[in-house]
Structures are given as structure tokens and as C-alpha cells.
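Shown here: the complex without one of its protein chains, the others still in place.
Right, subunit A next:
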Amino acid sequence: MTVSLGTLVIDTEACKGCELCIDACPPDVLRMTTDIVNERGYRYPQLLPGCIACKACTAICPDFVFQVYRYEQPQQHGEAAE
């Protein structure tokens, strides 16, 4: 069971795959795709449960890929959730 305090909208087509967000994320819930790329051929980040809506990813992103939302109520993700 993992709790998320927030979530992201990721504009995957804008990403250039620099991976700065991966290191910047304090709860370490962003990971790069391994075999999926966007139209321009770059890998892009995906979100795992556990986001704390701290805005570190959107602060460091040079390509303005992220939009950060903070939940009114923390959301729980079960082991078998979608």
C-alpha cells in the first residue's frame, strides 16, 4: 500500500530525456521508460505511486514537461491497483 499526496500530468512529447527529474525527485517515484520513446525518439519519465507534490521535478525540468497537482485527500494505491 502506497499513499500519494499528489500526482503529475506529464507532457511526454515535450520531453528530451535528460533524466534530471529522476535524480531530483525526493521520494524517488519517477522512472524513465526503457523501451518506449516519444515521437522525437526520446525516453520519458513515468510516475509510480508515492508522489508528494513537492514540485522538485517541475522546478528542475528544462523542457517544462510537468504539471503538479496536490490531492485534497491523499490517495492510496493497493498492490493490485490498475
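Everything below uses one rule, namely that contacts are C-beta pairs under 8 Å (C-beta built on N, C-alpha and C of every residue); 3 or more make two chains touch, one makes a residue touch a chain; residues count from 1.
We adopt the following convention: contacts and distances are computed from a predicted model.
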Record lookup, UniProt, unshown chain, options "Ubiquinone biosynthesis protein UbiV", "Thiamine pyrophosphate-dependent enzyme", "Acetyl-CoA carboxylase biotin carboxyl carrier protein subunit" or "Transport permease protein" -> protein name "Thiamine pyrophosphate-dependent enzyme"
Residues from subunit A at the interface with the omitted partner, ascending = 2, 4, 6-12, 14, 16-20, 22-24, 28, 31, 42, 46-51, 53-56, 58-73, 75, 77, 81-82
